[in-house]
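Shown here: the complex without one of its protein chains, the others still in place.
Showing chain A:
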Amino acid sequence: MNAVSELIREIDSLQPMPQIAQQVLALAEDPKADTEKIARLIYFDPYITADLLKMCNSAYFARSRTIDSLHDAINILGLDRIVDLVVMKCGSSNFKGGQKGYGLDEGLLWKKAVSCAIIARDLAMRIRLAERHLVFTAGLLRDIGKVVLSRFVADRMERIQRLVAEDGYSFREAEKKVLGVDQSELAGIIAKKWGFSPRLQAVIRNSHMAGGAVFSDDAANVVYVADQVCIMLGIGVGLDGLAYRFHREALGALGLSARDLQEIIADFGDRIREVEDLIGSF
């Protein structure tokens, strides 16, 4: 593994989540928070407002009329959706380029991040989990470790893939063995460095089911299952392929069956093209 300092330098080169996203998220997660306060925060950021309107008018929302003010957007789509869009906008900068080390062309990891976030939120609604914005954000950012590690895995990929193909390692386990650190550990480190709430940090870290699975956290299970669906569908899959462990305990902990899993896949299948359109509006 390269020097730790090199890795830290790479983490420092990431664009941290803007403060506004964290403030909006904190308010949205607080059941006692005043929704007006959230709206005001967004109103006073012209860049976010402009981008939001662009996203609201994408085919993803398939509205017959144009939304041309933030007031309309909140009224028509609801503040819940607007919060997710703010987080999505703010989280996009690091994902947009390609991650060549993982064999991912430009935009593919971003597509996976958005897909994972949307599936996680829908899944949270299905099981009536209150932390909808939290799982959306964790789904969006759970692969941030790959952005950093991409450069480091590039010249070690052959060894990693050999461990997967010949010795039964999962990709993450092989990564850890070869590099000394894996994408999920890094995601947890970045979440902490960016000052996310301890809860969001924990969900990002645990949703990778690394270092012995933890199935007692429903939010982490939801994000994990959403990620597995993306991998099954080949979304954002590069040289790592589908070589990740499927822990059916996560489904069981959420009270979901194999049929539920198929329904979740089918629900998302209905929306894949709209998601592409939404991504195109960034």
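The rule we apply is simple: a contact is a pair of C-beta atoms (placed from the backbone, for glycine too) under 8 Å apart; a residue touches a chain by one contact, two chains touch by 3 or more; residues count from 1.
In this text, contacts and distances are computed from a predicted model.
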item: Protein name, per the UniProt record, of whichever chain is missing from view ("NADH-quinone oxidoreductase subunit F", "Cytochrome c oxidase subunit 1", "Probable chemoreceptor glutamine deamidase CheD" or "Electron transfer flavoprotein subunit beta"); value: "Probable chemoreceptor glutamine deamidase CheD"
item: Contacting the left-out chain in the complete assembly, out of A:57, A:161 or A:197; value: A:161
item: Options A:61, A:194, A:215 or A:246, residue touching the unrepresented chain; value: A:246
item: Of A:91, A:139, A:188 or A:238, the one touching the omitted chain in the full complex; value: A:238
item: In chain A, positions touching the absent partner; value: 103, 157, 161, 164, 170, 228, 231-235, 237-248, 258-259, 261-263, 265-266, 269-270, 272-273, 276
